[in-house]
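Okay, so here's the structure we're looking at.
Only a single protein chain was left out; the remaining protein chains are all shown in position.
Now for chain A:
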Amino acid sequence: MSAEIHRPSDLQLGRIAYRRGQAIRSVLLAALSTAVLGTLLGVLITGAPGWARVKQSFFDWPIAREYLPEILEGLWLNIRLFVVCAVCALALGLVAAVLRTLRGPVFFPVRALATVYTYTFRGLPLIITIYLFAFGVPGLRLQGTPNVVVLGGAAITITYGSYIAEVLRAGIESVHPSQTAAARSLGLSYRQSMRHVVLPQAVRRAAPALLNDVVSMQKDVGLISLAGPIDAIRAAQIASAETANFTPYVVAGVLFVLFALPLIGVTDVVTLRAARRQNAGN
């Protein structure tokens, strides 16, 4: 390659200038159309006849400020619950997915069990699972029954584990059989091929779908409020009842969205990267 710097021809310089002009025009147009639509929406919403009442009922600043600490404290429970549930659900999903791919007659019962598990808990509404775990299990009055947070968390984990298992199983099956053939031909056992060759590729391919499930789980940990503990949603509910105002719910909602944003961003990046890799061929 020549180290000399290539000087664009006049023709190319003309093209560059033209494209730059077009780019500036595009930015200006986008700014203008955004400003017009924004103003229009602003005028329409704040000018609507019921706006004053909406503002009072949903966006009451003093109430928001007053109850923010309690709702934040509740959110801390959601965050801790989410982290624990996410880790457990990923582990559970991984085990169920691998069990479903086992071949051979010896494994029939575990395979069947894993299949029944994924079918049942993907179909069963999460609310029913939480009620059964958090209210049903303590009702048995067994010794050593854990508290409702643990029971509710278990319900969330088991439900999400079944989704994650299916996402991972699809990932495992998407790895071409020639990869397993190559691993086995080197003398790796079934388990070693799975562990070193198939699963790492399956997880990479399933990453966008997995992260989507995790994002969805992030807000569903709020359903723990159904079981009684004071999380962000329950705190908002109490505040709302005390003030006869819906602002606390909006505050809790905003907090949940902020809490989810980083992971949503990561999901988008991972998805984009996966798509780019796929388009790059191979």
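Here are a few things to note about the model shown:
The working rule: a contact is a pair of C-beta atoms (placed from the backbone, for glycine too) under 8 Å apart; a residue touches a chain by one contact, two chains touch by 3 or more; residues count from 1.
To be clear about the criterion, contacts and distances are computed from a predicted model.
The unshown chain of the complex is recorded in UniProt as "Amino acid ABC transporter ATP-binding protein", chosen from "Aspartyl/glutamyl-tRNA(Asn/Gln) amidotransferase subunit C", "4Fe-4S ferredoxin", "Amino acid ABC transporter ATP-binding protein" or "Cytochrome c oxidase subunit 1". Screening A:Ser57, A:Gln201 or A:Thr271 against the full complex identifies A:Gln201 as the residue touching the chain left out.
Among A:Ala17, A:Ile45, A:Ala182 or A:Val269, the one in contact with the hidden chain is A:Ala182. Residues of chain A that touch the chain left out of the display are 178-179, 181-189, 192, 196-197, 200-201, 204, 280, 282.
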